[in-house]
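Heads up, one of the protein chains got dropped from this complex, but the rest are sitting where they should.
Presenting subunit A:
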């Protein structure tokens, strides 16, 4: 099998993984070396699913001893198999990088023989790139849950980011669909990475020459919609992961039907709107000070699909409004539907110099129909709107199928 055929199989096998960002690290080029990492990642291309290509995202192999039912590479799947040698991956990465197709490598793998054996193979690729080719591009390695501490240490030495996948939102979901995996094992690996990241940060404060460990931190991925677990529990798990292991990102991946899958799994197109709402809620938890209970309360444990979670919260908490844009503290402004972090920070600067009016908001590109019922400005005070039972209809975006509809049309006509 030639490299092109392997690439086809092993890129195809990696396409279900949502995480592919190349942000958060920083690497200067080395004398005689190739590549650099900027703080903000660069997306070098976009595929027709709207996702960016910033890294060469492939599996080292899709042979796997595990039997996770949601995974096309499970041992009982009849998918075509292939395996790259570490040298082939190194060559591809360098060749693609030199043509500016990619920012670096995102290497994952099916589990061969054991967690440790697989981890060793992944590390070998990263080591060759860094030590033999002075490659300074981005490297994201999968940390195989259960791999030994020494191997995690070695991986973090070469990688910008490590990620151990939590896979499913609860331990019960794992028992049902991924019997070889558990929160305990994955958690242990995440804890180990977190401890080493913190240790390296402390050492570098003492001496800037101290070696770095996964400078872009760790992330994880969770499949959504393969089990009936509600959003509240998904967000709870995410929130725990953020606080417990200092994760940079939790990626939510709408369960995509996989060829010849088990009947226990839904055979339908992925719930992309739900995935989108989860990212919005995740964002609200990390940057806006919302808690899981506020976004997905027990009486309504799934996020509404027809409006964003912040608007849904505001409609439940009308007593908290209107908010005076000229006086309210930052935390409260962040809770106004239609005001994002950047806009809020701008407003805080502007209001030191003059009274904010609706015209100011308009020039900051804020949607006035959306925010007006919730705010007070120098020239505006909402009237009875907040009590109106039709408020939701007024502020909710028109019910479209998001982009799904337009894609379907494009798909039919082939028109772009």
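Convention: contacts are C-beta pairs under 8 Å (C-beta built on N, C-alpha and C of every residue); 3 or more make two chains touch, one makes a residue touch a chain; residues count from 1.
One rule holds in what follows: contacts and distances are computed from a predicted model.
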Remark   = In UniProt, the chain not displayed here, chosen among "Type-4 uracil-DNA glycosylase", "ABC transporter substrate-binding protein", "Aspartate carbamoyltransferase" or "Nitric-oxide reductase large subunit", goes by "Type-4 uracil-DNA glycosylase"
Ask   = Residues of subunit A in contact with the chain that isn't shown?
value = 3-4, 7-9, 11-12, 14-16, 28-29, 32-36, 38, 42-53, 56-58, 67, 69, 74-77, 92, 95-96, 98-101, 176, 179, 254, 256-264, 267-270, 272, 346, 349-350, 352-354, 356, 359-361, 363-364, 403-404, 406-408, 410-412, 414, 416
